[in-house]
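I have a structure here, written as structure tokens, and I will follow up with some questions on it.
Complex shown without one protein chain; remaining protein chains in place.
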Amino acid sequence: MSKAVISKLQSEFGDGILEKNAFRGDDEVRIAASDWVKVATYLRDEQGMDHFIDLTAIDYPEREPEEPRFDVTVSLRNHDTSARVRVRTRVEDGASLPTLSTVWSGANWAEREVWDMFGIPFEGHPDLRRILMYDQFEGHPLRKDYPIQRAQPLVAYRDVPRVAKLAPFGVEEGQPFARIDWAARLDGADAQVSPSIALQSGQRRALSDSDIHHGDAVAPASEE
Amino acid sequence: MAGMTEFKTGESNFFTTKFEEILAWSRKYSLFQYPFATACCGMEFMQTASPVYDIARFGAEAPRFSPRQADVLWVVGTISQRQAPVLKRIYEQMTDPKWVVAFGTCASCGGFYDNYTTVPGVDKVIPVDVYIPGCPPRPEAVLDALMLLQEKIQSGASGAPLVVPPREVPKLAQLGVNKRQAIGATAVYPEGTIK
Partner (left out) sequence: MEPADDIIESEDTALELPSDPMRLNMGPSHPAMHGTIRMVLDLDGETIQNVDIQPGYLHRGFEKSCERGTWNQVFPYTDRLNYVSPMLCNIGFSLAVEKLMDITIPERGQYYRVILGELARISDHFTCNGASAMELGAFTPFLWVLKVRDWIWKVLEQETGARMTHSFGRVGGMAAPPTETFHHDVAALIPHIEQVTGEVEHMLLHNRIFLDRMQGVGNLDKEHALAMGCTGPVARSAGIDCDVRRDNPYMLYDRFDFEVPVGTTGDNFDRFMVRMEEVRQSVRIIHQALEQMPTDGPVNHPDLRVSLPEKDDVYNTIEATIAHFKLVMEGLKPPQGEVYSYTEAGNGELGFHLVSDGSGTPYRVRVRPPCWYNLQACRSMILGDMLADIIPTFGSINMIGGECDR
């Protein structure tokens, strides 16, 4: 049933469907951002995709500048036939996407969340403001270059003098396995934390080889 | 009552100390809670108040959802940065004498949410009297903490927090497949035991 929808999409939009995919049975198409509302309206009106499932974004900062940074996907379902379809598009950092809240009212909060977490504005959205974070928050947390431990407290932390507590784990503390230091990776320092994964991905050295752990035992590489 | 609040230090006598003790006794056995429940610990809080574990036998079952009428602020669950000003305001609105229980690891130290949005422990925002570790803590741990708070109220202590050692040292559980046989465990529900 979902395949039928995909083929109808292809016959309707032809070249507008830039890519088609069915990895693990998930039927999806990729379209240009300019066709976003057109395809959505077609799916709702002609293909009966009246059940809005989800709208979200994925950040690929390493794709820049050749490809736009963000992937925005919307998942839809046809209530009568249970067919499911996913439509995705690519959006550049700083560019906006037209809103789908006029097509499905459920997209309202989903787009607010994408705005809040990724910083992708939606044109025509009736009420685009932060939904999970507070208004005074600066930055967009789910972007890969936002460090996870950077907190922006609204209430200044008080001193807790007589309670001995250990600091929470940072990237260099505790066991570094499987953690990716995105700040270093995006800076081009190519530093993956775990040595074995660093080797596998072809990186020259891992963060744990640096001076932080071994002092002057390892000669630092030419970068740095 | 006026004599109670206005005596100067050094002038306490048998009657005022006895009175304070009786006052502390009555306070500790009739605590009105403000359950500032945010997250999963709220479920264990409900279980502590439920018939099986019954917080009512400690006199502490009455929730008062107005801070003006509550004694103990139970901070149950994770406090996010966005929620912190709200918590601070609720605490400031409570009238003295008041106590704060940090229920769960998220309230005690942020839990495993070491990120941009979680306050690493409620004591970064308001002073805390009793910390209950656990994710979520068992109702028995909650009742233990309530008893600790009652002792604190009775003794009038406001001193440094201390780590309370377990009251009994449990036998080490044997590892391995035959654990249940080794400790002679039986089924959870032998016939006819659920009432």
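As written, the chain order gives the labels A and B, with residue 1 at the start of each chain.
Assume a contact is a pair of C-beta atoms (placed from the backbone, for glycine too) under 8 Å apart; a residue touches a chain by one contact, two chains touch by 3 or more.
Everything numeric in this text was worked out from a predicted model, so none of it was measured.
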{"item": "Neighbouring displayed chains - absent chain, whole complex", "value": "A, B"}
{"item": "Touch with the omitted chain, as defined above, among A:26, A:67, A:123 or A:145", "value": "A:26"}
{"item": "Absent chain, residues of chain A that touch it", "value": "23-24, 26, 50-54, 56, 58-59, 73, 75, 79, 82, 86, 104-106, 108-110, 117, 126-127, 130-134, 141-142, 146, 148, 177-180, 194, 196-197, 200-201"}
{"item": "Interface with the unshown chain - residue positions in chain B", "value": "35-40, 42-44, 46-47, 49-53, 63, 65, 77-78, 80, 82-83, 86-87, 90, 112-113, 115-118, 135-136, 138, 180, 186-189, 191, 194"}
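We adopt the following convention: only the chains that are shown with their structure count from here on.
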{"item": "Parts of chain B lying in touch with chain A, wherever the complex brings them together", "value": "81-82, 84-85, 88, 109-110, 114-121, 123-127, 160-161"}
{"item": "Of chain A, residues touching chain B in the complex", "value": "133-134, 137, 141, 146-155, 157-158, 160, 162-163, 165, 168-169"}
